[in-house]
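One structure is given here, and the rest of the page talks about it.
Every protein chain of the complex appears in place save one, which is left out.
Just so it is clear, A, B and C label the chains in written order, and each chain counts residues from 1 on its own.
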Amino acid sequence: MSNCADIIIIGGGVIGCATAYYLAKQGSHVIVLEGSDHIGNGGSSRNGGGVRQSGRDPRELPLAMYGIRNLWPTLSEELEVDCEYHQDGNLRLGKNEKHAEILTNLAEKARACGLDVRMIDGEEVRRINPYLSEEVTVASWCPTDGHANPLTTTLGFYKMARRLGVRFISGERVIRLQMIKGKIRQVITEQTVYEGEKVLVAAGFHSREILGTIGIDVPMSQSLLECLVTEAEPHMFDQMLGTAEADFYGHQTKHGSFVFGGSSGYEAFNKDNGTPVTSSLTAPCICRGIMKYFPDLADAKIVRTWAGWSDKSADGVPVLGSIDEVPGLYAACAFTGHGFGISPAVGEQLAKLMLTGTTDVDISTLHYNRFKAKI
Amino acid sequence: MATRIKTHPILGEIEKGRKVTFLYNGKELQGYEGEPIAAALKAEGVMVHRYTKKQHKPRGIFCAIGRCTDCVMVVDGKPNVRTCVTPLKEGMRIETQYGVSNQPFEEQ
Amino acid sequence: MKRYDLIIVGAGPSGLSAAIEAAKRGMKVLVFDENEKPGGQLFKQIHKFFGSKEHKAKIRGFVIGQQLLEEADKAGVEVVLNATVIGLYQDKEIVVRLGETIEHIKGDAIIIATGASENMVTFPGWNLPGVIGAGAAQTMMNLHGVKPGQKILMLGSGNVGLVVSFQLIQCGCEVVALVDAAPRIGGYGVHAAKVARTGVPFYLSHTIVKAEGEECVTGVTIAEVDSHFQFIEGTEKHFDVDTICLAVGLSPMSQLLKMAGCQMEDNPKRGGQVPICDEYGRTSIPGIFVAGDVSGIEEASSAMIEGRMAGLAAAEYLGYMEETELDTKLQELDAALDGLRQGMFAPKNRGKEIRETEEGIAVSQNLLTHGYIADDEIERFPGFTHRKGIHPVIECTQNIPCNPCQDACPKGCISIGANITSLPIAVADADCINCGMCVASCSGQAIFLVDEDCGDGTATITLPYEFVPLPEAGTKGIALGRNGQKVCEAEVVAVKSLKAYDKTNLLTMRVPKEYASTARFFRAEA
Partner (left out) sequence: MNQINDRSRDIGEYVPAPDDDMIICRCEEITKGEIRRAVHDGMFTLTEIRRYLRTGMGLCQGQTCSKLVKGIVARELKVSPADLEPATSRAPMRPIEMRIFANERKEDEGHE
């Protein structure tokens, strides 16, 4: 089988799969190289499933809004898989003055970008979600936010891309990138050399080392985030939840289980045994956090916990688009733990960018060349 | 119709706790304190512990050691209680589980 | 964080054995078990164990469990029950649920002895209430005193399927058939024979077509399968049953090791996902050890030895024992373990068809395919002799690691020799005194005391009898052959239940002398 394609995508996560899908839809010949044994094995399968606009940096907000307007509503039909997309709003919860300040500030910025998000008091919060405790005194409410199932969405993009002829190879670790005659050309793995006109690096945190092989350094760091899931419970609510302090976030899935993510405060110092491992401190901490907001969930049983590396950008938003120093090279990384919700939009827009050089949504503020010294 | 073993050729008389009364779907039944709920139900001839969420199919004891979680029921109002490893207590309310509820599907 | 020298997960035969050895060397040992009672599966094992003295042969499993617990207690082991280990995290940290709390606790060394879980097979209706694992049956009847059902079909002819079938009969259930898709019985012939002689039909090369019933099992259909395990049309057989019991093998319960990051492999010979470890249970992570079924499916006797090995290895790892002493100890245990891993059923012989015994005698094919030795096959085995007067007739025809019978006879009537797997021989010039110890001590219930000619045209046969009600002398009934079919009328002439027999009653029945070599079971009915 040929190792040449129009476009080589490094990383078989939701970003890589979505971009491959939208490229293949336009007739491109694409090869996707996934370093692990499984498609969607990084943050794509380890996040809390938020599809939200509120709380986002104005630089990436347009992408989020674009996706929610144009792609998410029909994604399940398009991918022939139940993405479990729910658009029932996002409550970002607060318990005190300080929280109110953080939330108000975020809401104002979002409104400036045209997003419907407003501040509500505790009573209104409990009208929307009666299970929330009295401790919640304030929240921002964005009715057009929601959540989806990251597992089926990622694998749905994979399935459809594969059906359209995209070649996926897992267990294929990239050693380095190689330019030929002033342009990106080769992707060299442990066993093979792949050649493409264009190369997209969408390999999560590994993007940094891969881009490093061609002299591109994306300022990002690694942070371990953890999630847990409960047994199926009777249906309670449909909103996506977050908090001002970001101590937990989550939702009830279609299956009935609750998926919550959170942290213990030590995520930057976690150990690794080859795969992201959960810390013994985190899940109990997340549970305590949840119970303060949802006393009714105290008896819900946790069936599983997991961890995932997030690729934290130096300035909190992704690196997206062309890397102009290396013609033909593109990057989509440093999603900082909130890439899933914008993944369809990222995939679609990147595909357009790579094929036509233009996008419908302005992503110029996410360009790699934005990183400058502070003075 | 399963029954209790009265005398066993090797084990002799099987030691049991105090006799207690519990409620199975509102009906008073008797069992021994501390034995698994599932054993008490089996002794009373109860086979179906729950009906599944998607296909509404009956399920009962399968592994009897708390692994398979097929024998879960609603106990004292809490769903998904593994009856094979949960000790019986006086006055316990044990109900057939439908999906994750004690309400039959047509009433959910 | 609280810290122990050694934390063991699982208080079954291997975990307790490990704890005992480690504690004896001065280690502070903590054992967690998620169950309400310790001993793992031992307390469900009501049969006498195989092996030799050092393997605790002829002692019933639950008694071994009791002994291990007492020994552990004496050695100062702390056993914590109802303690569910939630995870094995980095730095050998265990998070355990104790009642309404969780606790973080570290071990300088960890031994995982979590045992195994049951495999399952699928067929239409396998989810119906009434389809249960063999382990569930054992738990219900032997721990909780509740019959798993009334009429039961057993799928699986390995030792678990055979032993559990026998136990089901012991507690008063009817086993309507024992079925296995394999063409030959997987477990010990002696276990099969004691089930077959009670009248249970064996269907090898058969499997379940479907379980029947709406709300719960009301019947089952089986059919014959060809060599590719495809059903042969027209061979269907139906049974009215309320319970279907699955005994189709075990898988190591190795999730904690995988979570800890130990290197794992899928090893079908060891039963599935197992940690990569050396023969003393050292995994790829220094200080994490394994013992028992979690490192490869065997049985309780070998699990106990593996446990002791891992306990010693952990002691040496933490400096509680010199390496030279460890080596000596391990050599002894190696020899004991090796003894158990010999014979036709040795792990190395799994899946092989063995046609001859070590002595060069053709194996009974009928035993392998129907569960009993045919009348014309039994004569060729060295335990089967014809003599004047009462003498032992030993129907033990496969090379298995077991020799209590040789020690049981005070008169030297039975000889196995130095090789534990050799077939027992009825010694020609030794005089039987009819003490019955051989009958009671044979874990396979394969020894009978026979007087072929009492001088009045009758013969007497003394057989092991572990059922209730126990017939009294004078009870009239029928004698069943090895195949469980009636051979003749019979009358009980004596029943002995000595303490030394350990609950194996010796029932002596009188039959016409021409049935001396074929009558092997008694049923108190016309």
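Operating definition for what follows: a residue touches a chain if its C-beta (ideal position, glycine included) is under 8 Å from a C-beta of that chain, and two chains touch if they have at least 3 such contacts.
Model, not experiment: these values are computed from the prediction.
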Which displayed chains the hidden chain touches across the whole complex: A, B, C
Contacting the left-out chain in the complete assembly, out of A:Pro58, A:Gly114, A:Pro130 or A:Gly171: A:Gly171
Residue touching the undisplayed chain, where the options are A:Ser28, A:Ser140, A:Thr305 or A:Thr359: A:Thr305
For chain C, residues in touch with the removed chain: 1-2, 30, 34, 78, 80, 84-87, 89, 95, 97-104, 117, 119-120, 122-124, 126-127, 251, 253-256, 258-259, 266-268, 272-273
Residues of chain B (touch criterion as defined above) contacting the omitted chain: 52-55, 57, 59, 62-63, 66-70, 72, 80
Touch list for chain A against the chain that is not drawn: 1, 37-41, 45, 81, 151-152, 154-155, 158-159, 162, 167-172, 191-192, 230-232, 255, 275, 278, 283-284, 287-288, 290-291, 297-306
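Definition applied: only the chains that are shown with their structure count from here on.
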Distance between chain centroids, defined by C-alpha means - chain B, chain C (Å): 29
Inter-chain centre distance, chain A versus chain C - centres from mean C-alpha coordinates, in Å: 53
Multi-chain contact residues (two or more partners), chain B: none
For chain A, residues contacting two or more additional chains: none
List of chain C residues in touch with chain A within their complex: 87, 89-91, 93, 95, 102, 104, 260-261
Parts of chain A lying in touch with chain B, wherever the complex brings them together: 231-234, 256, 299, 301
Residue ranges of chain C in contact with chain B within the complex: 34-36, 46, 60, 62, 117-118, 127-133, 135-137, 139-142, 144-150, 170-172, 214-216, 242, 466-468, 470, 503, 505
